[in-house]
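Working notes for the structure below.
Of the protein chains in this complex, one is absent; all others appear in place.
Letters A, B and C name the chains as they come in the text, with residue numbers starting at 1 for each one.
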Amino acid sequence: MFAENVVQYLKHSHNNEGRQYSLQKVKFETDYQEGASPEILERLISTNLEQTSGYGYDSHCTRAKELIRQEIHRPNAAIYFMAGGTQTNTTIIKHLLTPCEGVISASTGHINVHESGAIESTGHKVLTLEGHNGLIDAEELRSYMEAFTADPTNEHMVQPGMVYVSYSSELGTLYTKSQLATINTVCADYGLKLFVDGARLGAGLMSDESDMSMSDIAGLCDAFYIGGTKNGALFGEAVVFPEPETLNLKQFTTLIKQQGGLLAKGRHLGIQFEVLFGDGLFYRNAKHANSQAMKIKRAFTERNIPFLIDSPTNQQFPILTPNQHEALSEKFSYEMWQPMNDGRIAVRFCASWATTDEAIDALIQEIQHLP
Amino acid sequence: MFAENVVQYLKHSHNNEGRQYSLQKVKFETDYQEGASPEILERLISTNLEQTSGYGYDSHCTRAKELIRQEIHRPNAAIYFMAGGTQTNTTIIKHLLTPCEGVISASTGHINVHESGAIESTGHKVLTLEGHNGLIDAEELRSYMEAFTADPTNEHMVQPGMVYVSYSSELGTLYTKSQLATINTVCADYGLKLFVDGARLGAGLMSDESDMSMSDIAGLCDAFYIGGTKNGALFGEAVVFPEPETLNLKQFTTLIKQQGGLLAKGRHLGIQFEVLFGDGLFYRNAKHANSQAMKIKRAFTERNIPFLIDSPTNQQFPILTPNQHEALSEKFSYEMWQPMNDGRIAVRFCASWATTDEAIDALIQEIQHLP
Amino acid sequence: MFAENVVQYLKHSHNNEGRQYSLQKVKFETDYQEGASPEILERLISTNLEQTSGYGYDSHCTRAKELIRQEIHRPNAAIYFMAGGTQTNTTIIKHLLTPCEGVISASTGHINVHESGAIESTGHKVLTLEGHNGLIDAEELRSYMEAFTADPTNEHMVQPGMVYVSYSSELGTLYTKSQLATINTVCADYGLKLFVDGARLGAGLMSDESDMSMSDIAGLCDAFYIGGTKNGALFGEAVVFPEPETLNLKQFTTLIKQQGGLLAKGRHLGIQFEVLFGDGLFYRNAKHANSQAMKIKRAFTERNIPFLIDSPTNQQFPILTPNQHEALSEKFSYEMWQPMNDGRIAVRFCASWATTDEAIDALIQEIQHLP
Partner (left out) sequence: MFAENVVQYLKHSHNNEGRQYSLQKVKFETDYQEGASPEILERLISTNLEQTSGYGYDSHCTRAKELIRQEIHRPNAAIYFMAGGTQTNTTIIKHLLTPCEGVISASTGHINVHESGAIESTGHKVLTLEGHNGLIDAEELRSYMEAFTADPTNEHMVQPGMVYVSYSSELGTLYTKSQLATINTVCADYGLKLFVDGARLGAGLMSDESDMSMSDIAGLCDAFYIGGTKNGALFGEAVVFPEPETLNLKQFTTLIKQQGGLLAKGRHLGIQFEVLFGDGLFYRNAKHANSQAMKIKRAFTERNIPFLIDSPTNQQFPILTPNQHEALSEKFSYEMWQPMNDGRIAVRFCASWATTDEAIDALIQEIQHLP
């Protein structure tokens, strides 16, 4: 059968041909700089001429949802597919909050910094707690809620209605199961919803330092999403409400439409998640990304180059001297993250499902020879 | 070269294999019920391992924009890519209106009926004119604006700020160049922006009854978009501001992000429009869809089955008796459009870039034997 | 006691002095063109130096709410005071709808025409039914809901969540108790909230043709408001939720604040409603307005001058010939309402709590001598 050959072709070409950027720098900027897992492309091709109804009412979406429900051991979970992270965050938060409620986030949270005010565009304030390497501290959350509750003027304030956390976080870090459980308890005590942004959920779960499964995540929050875009999909995120009974989701598809997130050819989302969760590709992709990132981490560590954050996932944040940056940036591109007070610069190297051994080897070699 | 074979494979399989829905009805429901043009899939595969920056800052987007600028003979046009129609309409309209302004639409306009209140979710009212087979009448628009201007209470009313038209319309119909030019003149007289929703722009332009080119459209509006989703793309729409100088677009990308419409792997949009406009695939796809639809139209006409609307594009709206509907719906699926007062029902048959001759022949044969 | 004299002074001056507009036209434009009932001013003076907490947490608001609860025989009703009609409509509607829901209104409804898109500014669409002299027809409402429910595409549409009616309507007309009860039944059948805009509730209830009490209104809706501004208050509206148990009003005061409607010196609202409902001033004011309007109505009727609408309340809409308009407008001002096709013009005469017998007599005399 021809279509299978697509995978062979792409896997073959992965290392030997088709990389036409020899004259350009090897990119470690982010985890969405390549196309998609070959298995996904193959399935798009083999299903291309099927005729299906639009907007997710097709057998692929149905099956992908079933696979995710099995994965989290929750047969009643409500699942929706959307095309990108910002629209996913915005739609979930808009659905779960009343007009007077805001969402509590670490100051570094994606919704607070890099979504152009999408949450505010729906009328909701992002209430910030100082993050600790990208993570909220449960006790600080409790103190915040105690102070809010005790404030005699709180009727004139945005009402905290939800806590937003990321797993893995924007800085590559992870909550332990115990930490997330404690946050969950504070939320329960104060009637707050808990939402886990899983744009990089795969990288989080497959970290050697993670003590959680996807089912654990599902058991500790009201909603989370499974990021496809940053883990080998062309695009796509899967929204999961593990216990939908009390969340009044009857209008959620209409809200996705209102927010501009309802893909006409919705099956393209179903097909991708079918592939990702059919035989563990979701986890293999993330494991590969983490594994390549750990090689980068070791290489910097061996040179005693410090890190801004000790990240156990696919994002690494070494702090370079100007000379080191000058040398590295000749052959590699990566993200400028944060200038340090002493003239050094923290940068981000990101590995993905598609990062090749060749690229890693070339990078390591360069690191070993840094000034 | 392997990748080219993908097209051969898909084109071959198009008619002979890979259609696994033999037990299900042949679908004529809409124009987004199949995957994507083989040429697009092929290009996604051949570019899959390229590394590019995210959010549209890649060479494919750059080249696709250049192709569109050439197509409309406007080298300064500002072009953006988005994933779907609702988010595209919403973002353009939100950008071009002040907080007190609303958008004038035919009552049948997509933004007024089928976008779940997306426009209102950004704070703007949709002001409606009674449509004539989906089209606004320029003189009625002028009367509306005259009445508004003369109304002594208009300071307490939503200010008309823009006119929204669709080409082809939601009912498959077309403005003549002269009609659109007159609407443009009324807009100029009253300081209204003019925006053309081109979700089915291809079908419009390739109709035998169209007297406009894409460049003509560009010359008669402030903004339009070129629909990919309904014309053979996996997904994707190209926003065009033909004369961007006065439109203050500096923050438009930020607004796309805020509206959740900025695709991380933005190149997937660039790649698709590169293919669509590289050698005329955009027009070939639309021409095929229209041509198949005309065969359907003729078949109904020959049986003296009337139409709700005389549509010259890929959507056809025959009015069926209950018996006819019962017979047809056994083997074919199509959209219920509107119940008639006499018990008959208007339905929609939609042809697409992917509608096969076999499917058309089978349908025609059935029509010929309708009761 | 001095303060009582204020009332004497104002009542005395009402007819004999203090009218300094002798050189200007007598105004019948609207019912908010004078200050406030003398009793209200007197109470503002006599309470002026009391010290009270802000935002409605004072004894006057408490007592005013109690008076209203007694008036409607609902001891558990939740009551809030706001400064104006648009903010009241907007806040109630925003509170009672989900993000995907819209509000059904007669096309002539104030929220649809004359609130500058305030409802849409909160993200909600106003869904219109053709009005019949300003009133919704219950059967047409039912048909609308039946069609919506049957529409297979309704997941992509704004969900009807509420019906908005006005009593008296923007055209001075009234629902019968039976009509409102039928609308209430349709709402119950389809899960719609029912909200009565009572900007001119007094005029409605005190009409000779009204068959409802305020308690009847309370029994037939989920929310209504009692208009003070158009019935003798300086400003102010009282929001009433007759059965608040299921309406989740815990954050309603916060929402009023968010919408900019929470008056710092909230007692000024309480004081006014205390006066209006302390000894029936609310009803006396409305009765006076209606009574003066009926004199105007009779005068036009006797001259066989027709009306646009047969209004039983304080707004009257005669249709004048150009000559009649020219003659009348020399001495009186009134609102241009609607040009007729034959060159005549429908105008609005409005009587208020403050309309004097002298003004009415002068107007009647003029009407009697119209060409």
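Heads up, the rule we're going with is that contacts are C-beta pairs under 8 Å (C-beta built on N, C-alpha and C of every residue); 3 or more make two chains touch, one makes a residue touch a chain.
Everything numeric here is computed off the predicted structure, so don't read it as measured data.
Visitor: Check the options C:Pro99, C:Gly261 or C:Pro312 and report the residue that touches the missing chain.
Guide: The single option touching the absent chain is C:Gly261.
Visitor: Which residue, A:Gly84, A:Gly123 or A:Gly219, contacts the hidden chain when the whole complex is considered?
Guide: A:Gly123
Visitor: For chain A, which residues touch the unseen chain?
Guide: 99-100, 102, 113-117, 120-126, 152-153, 156-158, 335-336
Visitor: On chain B, what residues meet the omitted chain?
Guide: These residues touch the chain not displayed: 55, 94-95, 98-101, 122-123, 155-157, 159, 248, 251, 253-255, 257-258, 262.
Visitor: Since one chain has been left out of the picture, which residues of chain C touch it in the full complex?
Guide: So the residues of chain C touching the unseen chain are 2-3, 6, 9-10, 13-14, 18-21, 24, 26-27, 29-30, 32-36, 38, 41, 44-54, 83-88, 90-91, 115-118, 121-122, 229-230, 234-235, 254-255, 257-265, 268, 354.
We take it that only the chains that are shown with their structure count from here on.
Visitor: Measuring centre to centre, with centres taken as mean CA positions, what chain is farthest from chain B?
Guide: C
Visitor: Mind checking the centre-to-centre distance between chain A and chain C? Centres are C-alpha means, answer in whole Å.
Guide: Roughly 52 Å separates the two chain centres.
Visitor: Which chain B residues touch at least two other chains?
Guide: Those would be 115-117, 121-122.
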